[in-house]
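For this depiction, one protein chain was excluded, whereas all remaining protein chains were kept in their positions.
Coming up: chain A.
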Amino acid sequence: MAGKPKLHYTKGRGKMESIRWLLAAAGVEFEEEFIETKEDLEKLRNDGVLLFQQVPMVEIDGMKMVQTRAILSYIAAKYNLYGKDLKERGTTDLMGMIMYLPFQPADTKEKNLALIIERATTRYFPVYEKALKDHGQDYLVGNKLSWADVHLLEAILMAEECKPDVLSGFPLLQAFKGRISNIPTIKKFLQPGSQRKPPTDDKFVAVVRKIFNI
């Protein structure tokens, strides 16, 4: 019995959020089991269901998949959202930087935030702005919605949470943001009550530190 994919993670964005976005964009319903205590994590480890003792873990098509990129790649291919993965990789790097921001010591946060904004505006966003300009199409790759578009929208929204006017030099990305946000599956994910998780706050940081001993 196939059933819905089941996601195992803490109740926050972290490394699982990109997976939630992609499943939602593909119109795939999924279940979530939240790790709330250290004991929850230990149980998963002791049950032998975490290949490298780590989460994210996604139960899908009879597999217990781990490793975020492997999971994303499988989902993208399965639901025809693959495209070429070259451009999507750059967004992944940017997203990684944003995710770790709440976990930096207070004195480096300012510096890291500045670095994220600098990278976004000088390294990553210009590439995507140019790609859209060069081909004049609605989607990044192959004139068709792909993993790259979903990932870029997620990155844009996270960057805007750091700096609300971060897209001010990027008119095509602004239009892109509007278009992709209006795709029915994505629009639904952006509404309250969806499985999208809120930005990471200090309370969540404390929970994560306790569960993972960091």
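What to note about this one:
By definition in this document, contacts are C-beta pairs under 8 Å (C-beta built on N, C-alpha and C of every residue); 3 or more make two chains touch, one makes a residue touch a chain; residues count from 1.
Simple rule for what comes next: contacts and distances are computed from a predicted model.
The chain absent from the displayed complex carries the UniProt protein name "glutathione transferase", chosen from "Aspartate aminotransferase", "Gamma-secretase subunit PEN-2", "Trafficking protein particle complex subunit" or "glutathione transferase". Touching the chain that is not shown, out of A:Lys78, A:Lys109 or A:Lys210: A:Lys78 (per the contact rule at the top). Within the whole complex, the absent chain has one touching residue among A:Arg69, A:Lys187 or A:Arg209, and that is A:Arg69.
Interface residues of chain A with the unshown chain, by the touch rule above, are 51-53, 61, 63, 65-70, 73-74, 77-78, 85-87, 89-90, 93, 123-124, 127.
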